[in-house]
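First, the structure itself, so that you have it in front of you.
Here the complex is missing one protein chain, while the rest keep their positions.
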Amino acid sequence: MSAGLDRAALAARIAQDIAEGSVVNLGIGAPTLIADALPAGLEIILHTENGMLGMGPRPAAGRIDPDLLNAGKQPVTELPGASYFHHADSFGMMRGGHLDICVLGAFQVSEHGDLANWHTGAPDAIPAVGGAMDLAIGAKHVWVMTDLLTRDGASKLVTECTYPLTGVRCVSRVYTDRAVFDVTAGGLVVTELFGDTTLDDLRELAGLELRDASGRHENEEMRS
Amino acid sequence: MSAGLDRAALAARIAQDIAEGSVVNLGIGAPTLIADALPAGLEIILHTENGMLGMGPRPAAGRIDPDLLNAGKQPVTELPGASYFHHADSFGMMRGGHLDICVLGAFQVSEHGDLANWHTGAPDAIPAVGGAMDLAIGAKHVWVMTDLLTRDGASKLVTECTYPLTGVRCVSRVYTDRAVFDVTAGGLVVTELFGDTTLDDLRELAGLELRDASGRHENEEMRS
Amino acid sequence: MISKVHENVLEAVSGIADGSTVMIGGFGRAGQPVELIDALLAGSATALTVVSNNAGNGDAGLAALVGSGRVAKIVCSFPRQVDSHVFDAVYRAGRIELELVPQGNLAERIRAAGAGIGAFYTPTGFGTLVAEGKETRSIDGRDYVLEYPLKADVALISALRGDRWGNLVYRGTSRNFGPIMAAAAATTIAQVDEVVELGSLDPEAVVTPGLFVDRVVAVGERPWLRDGVFVGAEAAS
Partner (left out) sequence: MISKVHENVLEAVSGIADGSTVMIGGFGRAGQPVELIDALLAGSATALTVVSNNAGNGDAGLAALVGSGRVAKIVCSFPRQVDSHVFDAVYRAGRIELELVPQGNLAERIRAAGAGIGAFYTPTGFGTLVAEGKETRSIDGRDYVLEYPLKADVALISALRGDRWGNLVYRGTSRNFGPIMAAAAATTIAQVDEVVELGSLDPEAVVTPGLFVDRVVAVGERPWLRDGVFVGAEAAS
């Protein structure tokens, strides 16, 4: 089967699901690619947990302002309509449910929506959690952007996370290079397949029961 | 004996004890008189719980700005160095111990420093507490400004408050028209007598044991 | 394009259901969203719970709302004032329920609702009537009362200027409860003197970021201001 979407294409796919007017936090790493993929002309307000709403793209060379960083400490810019606030207010926005969407990376996501993305549990690892736990429990919709498989070929979608958790039952949707999964009370539902991936492939890779709502039916059960 | 100090003189007396640089909240009612009695040329920063530091005196006629009120809803002015903040921040300043002094009125103060100043407990009274409870427990020094006696001749200094409390063991000093009292672990200590009031007068009026540190000794025990 | 701007106050307050909890900004008259309250009065919403520092001053604004009989309950810190005759009468007639909350606990409970805090220990009120029946705890030698968040269906607030994203700046002590109520309500409706172009509010000086605000409506400059600058009290109410 084909490899599915590359990271840029997956970022673009996620960007399509972000409605105009949404307040969005893009986690450190791959999710920051979504910023560049947002549809031109739509107003989507980016939040960065270090105290800014209305964050703009990376500045031009020579215009790097050390006082304007995103959560990954990368230089950013300020858009008209921006505002600044301190850390307690910024995390109050998350915890208080005022962000519409956050997109996070993941080590593992369970079929119940548990998220593990901060700590491998390795004894020599230096733990660092940052704002991930706050984002995980705070945003109205917590989306994960990740490859389906680790470099070792293990599924990141699992029955129960084996890595230390970031948040309990917090993920609502998982965008992977192979497929998009909605987390529902009844488990994971595949809503979209990429490349020539089939639902049977996914079931074999992840070892999970997966309901099909992809609209691509081959030998699968009907959309429920 | 003479009546001691009138309100304006008492306000002036209290003002003398406020050091330059102090951040001070003056409660509704008589304590607001202290603002006009502060020594000219000294910088004392007035806080008002409705969100301002650096509050200035009442404006001239015709210069009443409806957006500039004190806690008693009286018009005030803004001094250079002023700042505004919302109510949660303003009360965080109190509760967090950032005010040096607040001066409150009182119905009763116990010899342990309990304060009752918001509710007579009368069944037909409409209770209103405002910011009194926050001030009482928040400022580093809680001073009370009051007449020693009620209109009915009862002492406001009591063994135990009979009116509903505003705060427990929170008052550090009581300025009355007859004398100044410090609240100590060992009870009330008279530090200053006004007019021809004697310690015996006070003991009789209040029905309390009072230690003497007034420096005026007559027939009293020595300063402890 | 995002635009939270509404054409008039009637449109801005539309959809407030019977039985709603409505936060109303203001400390005395400063920051009281009088035009929004008038619009609420022009509608039919009733059996309201109002959260506000006071219970109305004089006869207009919140006092008129209380007087209309459509407020079932008020949560406030200081109902009794020199000019609170409307509330006083309704209260003595037994036609309104009062939950009295010390002002700092009121502010912190509203703030907690907006910031997603489940409950908090406050020293204010410990050992007093307002703590009766509440959970208490001694922490590091100090006594605290457990208080819970206060959230609302709707907040009505007043600011000086706003933009189409809902960013707001205030003026003087009219700021008071506006910023925390904006964050604590499911729907926040802000009246402003003036709606300004996006980008014309200084991002360093925005007090209420737009994500807390759902609807913005311009009500025109108050008589004592010209371009937001105080011009004297001659025409003030």
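Order of writing sets the labels: A, B and C. Residues in every chain begin at 1.
As a convention for this text, contacts are C-beta pairs under 8 Å (C-beta built on N, C-alpha and C of every residue); 3 or more make two chains touch, one makes a residue touch a chain.
Being a predicted model, the structure only gives us computed values, none of them experimental.
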| item | value |
| --- | --- |
| Residue of C:N54, C:Q103 or C:T122 touching the missing chain in the full complex | C:T122 |
| Sole contact to the chain not displayed, among A:G21, A:P80, A:G130 or A:G187 | A:G130 |
| Chain C, residues in touch with the chain not shown (by the definition above) | 108, 112, 115-123, 137, 139-140, 142, 144, 148, 169-172, 202, 204-205, 207 |
| Contact footprint on chain B, counting only the chain that is left out | 20-21, 23, 43, 45, 47, 53-54, 78, 80-85, 88, 91-99, 138 |
| Residues of chain A (touch criterion as defined above) contacting the omitted chain | 48-52, 62-69, 73, 78, 84-88, 90-92, 94-95, 119, 124, 126-134, 137-138, 164-168 |
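Here is the rule we use: only the chains that are shown with their structure count from here on.
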Remaining chains grouped by touching, chain C not included: A | B
| item | value |
| --- | --- |
| Central subunit by CA centre of mass proxy | C |
| Far-end chain from chain B, centres as C-alpha averages | A |
| Geometric centre distance via CA averages, chain C-chain B, whole Å | 29 |
| Interface hub residues of chain B, defined as touching at least two other chains | none |
| Residues within chain C bordering two or more other chains | 111 |
